[in-house]
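To start, I am sharing the structure in question, which I have written as structure tokens.
Removed: one protein chain of the complex. Kept in place: all other protein chains.
A, B and C are the chain letters, set down in written order, and residue numbers restart from 1 in every chain.
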Amino acid sequence: MRKTTRILVYLAVGFGFVLAWLPAGRSLLFGSDPTDIDMNDSLQTEDIITDDAWRTPIPDLGYREREGRALFRHYCALCHGQSGEGDGFNAYNLDPKPRDLSDHEFQTAQTDEDLAEVIGGGGGDAGLSNAMPPWGKVLGERKIGYVIAYLRTLADSLPETD
Amino acid sequence: MKLEKMITGSRVWRSIVRHGVEPTNRNRVLTVVQNVFLHLHSAKVRRRNLEFSSTYYLGAVSLILFAILVGTGIVLMIYYHPSVPQAYNDMKELKFVVGSGMFLRNMHRWAAHGMVIVVFLHLLRVFYHRAYKPPREFNWVVGIVLLLMTLLLSYTGYLLPWDQLAFWAVSVGTNMVKAVPVLGDRIRYLLLGGNVVGESALLRFYVLHCVILPLALTIGVGVHLWRVRKDGSVAGSSGRKRG
Amino acid sequence: MRNDGGGLDRIWFWFAAMSFVFLVVLAISPIKDYFREYRKYQIDYRDQLLERAGTSRELRDANREGVRIRQIWNPDYPNRVDRCTSCHLGVENPGMADASPPLRTHPMTPHTPEQFASFGCVTCHRGQGRATTMMDAHGLASDWATPMLPLRYTEASCGTCHMDEEVPEANLLSRGRTLMAELGCYACHEVDGHEAWESDAPDLDGLSRKTSPEWLRTWIADPQSVRPTTKMPYIQLGQSEIDSLVAFLWTRPAGEDDFLQDEENPAGDPDRGETLFRESRCISCHTVDGRGNGSAAELSGIASKVNRRWLIEYLENPHALQPETKMPRYYFTRQDLLDLSQYLMDELWDPEAPPPVEQAFRPPQKMVEGGMRTFRKYGCSGCHQISGLTDRSRIGPELTGIGRKPVDQLDFGRRDDLPRTLHDWIGAKVSSPRSFRDGLKMPQFILEGEDLTAVITALLSNTGEVIPEEYRVERVIANYDPPGRFGELVDRYRCLSCHEVEGVGGDISTAPLTVEGSRVQESWLKNYLLRPSTIRPILTDRMIPLRMPEEDAAFLANFMQNVYVDDDIPARLFSEEPDPANVRRGSHLFYERYGCQACHMIDGRGGYFGPLLDEAGVRLKPGWVYWWVLGSQRWRDDVRCPDYGVPDRDALDLAAFISSLGRTP
Partner (left out) sequence: MEPHEDKNKGDLSRRKFFQTAGITACALVSGGASILGFDFLRPRVLFELPTKFTLTRPDAIEVGSVITDEPHHVYVARSSHGFRALSSVCTHLGCITRYSPDEGIIACPCHGSKFALDGEVIAGPAPRPLPCLQLDLSPSGLIVVDTSIEVPQETVFKL
């Protein structure tokens, strides 16, 4: 009899401890507060736009390509065109015409180093037209790297022909 | 004279000081021999009090846990700076960099939880067995003080990791202190070393946790055990008549 | 003492068992240590290095790589310890560009790889630098409030130190910040450093003299359906709110509502008006059916919006009706105004606009009061000024520090579909703000695709962190006020709407005026102000003929000639006329060596992106040409004329050649 009482007392105390130390004990016992909802009578629920614009796929350009795109549009697109096809508005009077950069064969034939050389040193130094100016001093190695990263995305958008 | 008699004749006095107050030689000897600070080793112990008797070992377990806490605590101090925000960074160092750091920190933490539980169970058992009755009423009081110190150690240790849990627990706890009549605000001010839980509060809690409270607890445990030797342990208390 | 032997046995059994348990417990820590995540990456890295090693030195370096925690510790940046390199081992090694993560080389960016030691990783990518496990380091553990930024938002971190609107080499962030200012986020939300933001939305006083209640109603109900390019958002008002708002605006200030009455202005000649419209180059700022510069309002549909009397008044002196407008004040004659307005009213009306109701609109007082409450409630006064309502309190919550807000402090409302991340929350908040709860006030902006990403990036960049002084790149707020009579004229002609001077002013013109005096010749400038000639034929936004009186032009040209000069630009390059030999050599350099004709046209030959050089000898000063050729980026750093690295002698010859153009010998 004494032994049972003792066990019972210990059990009760132990249970009390477990309950008191339970991290979720509070919400278990008291529940959570209901959120106050402030209704606006003049606004119909169907008026609310719940479009999921945030879900629209983010254009798949990385940081370097994005920077490259900005530089390309600022410095290169005047002659080479927005999509790099050599049809920029300043190309009209040029002879020879600017290179079509989206050309798949051109893209595969040129390594990044080749491109960097022409962009940095200009067409004259590389034995091409001197209408392609040198950008090395304006852009520097890193930004030319961005531009090349973007150029590569221009070729990828072409359907592959055989 | 009458006041002195009233004090020395009182129950509280007699539960602490067991010998008479008359200036006899016997009392002079007893003053020394029956004082834990002047005579740690008991001059006379009942054989029964030394028996390795059947018990729940709750007191012994708390003592061992305390020893573990002291050991791990000292080791953890090697990698801890009581400063904002370095304290929290040090927790991260223990977790991610220091060899066995997390193991020691967990040992310290679980031993602390365990000690609070075991000390409390120890109190329940003493209470259940009515071991607080004379001659052990003084030791009961000492025990209660030890329980309070255990809780205080636990509480001061809570702030040291300097995380959100610690910060708010101590903010709430020290605001409770304000409820103490008259002195509440002042106690909180002293405890925190200011009005907010900040750098100085962390340092104060650190000193309390690592030096003042452990020292006090060690002394208290000394008195407590010494009294146990003199008066017999809980195990022997129930069902036996004094004398 | 009975059962002594058995009792002791039991004790020894427990001794053995407990000792064993103790051993097991002790083994936990070293075993866990052995299986730490970075170990396997470090061993893998060393293997890859050994495989790639080409020289004995590389082999030696590879063999030196042991298993240890690597960290970037920066004492200047308080508490900055990054251990990311314990797993991302190859970030600084250019040879690992083709390795798979986490060993791959970090791409080249403005601060990497040179400044890893002073920036570390967490500064840009967030996460938990001290951690050495993937979950913890990437901030995915629940005890860490700032998880790693997804890569597409990483530019947000540029903005923690760079406070400027335009951050170099972070065009997504720059775009986001520009959008925030343009869309007027700061009208409702307080953000540190943008207290001085000013709206360019029109003042709303006197609407009853300008437009019709019907048009106003359609406009407020959904501005973008009337004019898709407008910056005014869709406020999502209920019908009763729209009605009361119109009533309120109509009575500010209380007065006439004679929308249709226009006796004093006789009809004009629409054909002459059209010629005037073209000559005045309105599309240098305005658009018509989307064509034009776009910095000012779209003009198609203008006839359905305003009445002719208001239009005439406005064209006569825009500053009287809209003191903050960027529109310059032309010198139009009375007949000009009649013809121009006739053309606009005849041609540029919107077939979908509601027809104006004939009778006068007299809203009841109660409705007007309700409208005022609505006006206040939705914070309209954040953008629009209106007399009698001077409190421009911001109705939205402060956004300083939004970029680092812990996710558990965000209110997701009924958006259970959203992932529990800060960037998703911000994205949904700016793209469909009312979907979180009923009763929210934020209007609907049209933000999609990259614009949305840009705004999220800009918001994430606002961390409210305290950055060490040496890392901060403060926002430069230019402050320049042209003095005296010159200032009055600049204000009248609103030169700064298009031209930049000392960092102040618009960006419509490619020509900042800060050093105009060193650039062009005074006589040319005076003539240009009177009758602008075409310098860049392909631009839509060209200089507008302001019809200014000659004395104004002379004064402006003279002032700029004397004040807007730069001592670094040689005022006189040649003491006398340049040697024809130099001119010839310059011509050769121009065409053969540097290929300048790719952009510049002379006598109809060459590309036409750059300015025409036909009359360059009359227009430009030789010293300017010389200075320009030696480094045009010194003028504006985004000038498209490349820096050829021209030697000094070539520059002199080119200057000689260009100064000889268009001059009668």
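Everything below uses one rule, namely that contacts are C-beta pairs under 8 Å (C-beta built on N, C-alpha and C of every residue); 3 or more make two chains touch, one makes a residue touch a chain.
No experiment lies behind these values; they were computed from the predicted model shown.
Visitor: In the complete complex, the chain left out here touches which of the visible ones?
Guide: Within the full complex, the chain not displayed touches B, C.
Visitor: From the listed residues B:73, B:101, B:161 or B:232, report the one that touches the chain absent from this view.
Guide: Checking each option in B:73, B:101, B:161 or B:232, the one touching the absent chain turns out to be B:101.
Visitor: Which listed residue, B:30, B:75, B:124 or B:187, touches the chain dropped from view?
Guide: Residue touching the absent chain, from the options given: B:75.
Visitor: Give me the chain B residues in contact with the hidden chain, please.
Guide: 75, 78, 97-101, 104
Visitor: Go through chain C and note every residue touching the omitted chain.
Guide: 5-6, 8-9, 12-13, 15-16, 18-20, 22-23, 26-27, 29-30, 33, 68-69, 71, 73, 75, 81, 83, 94, 114
The rule is short, and it goes like this: only the chains that are shown with their structure count from here on.
Visitor: State the pair with the higher C-beta contact count; candidates are A-C and B-C.
Guide: The comparison resolves to A-C.
Visitor: Measuring centre to centre with CA averages, how many angstrom lie between chain A and chain C?
Guide: 18
Visitor: Where on chain B is chain C touching in the complex?
Guide: 85-86, 89, 92-93, 95-97, 99-100, 102-103, 163
Visitor: In the complex formed with chain B, which residues of chain A make contact?
Guide: My answer: residues 6, 9-10, 13, 17, 21.
Visitor: Which chain C residues qualify as touching chain A in the complex?
Guide: Within the complex, chain C touches chain A at residues 107-110, 151-152, 154-155, 169, 171-172, 234, 236-241, 424, 427-428, 431-432, 434-435, 437-439, 444, 447-450, 452-453, 538, 592-595, 597-599, 601, 605-609, 633, 638, 640, 642-645.
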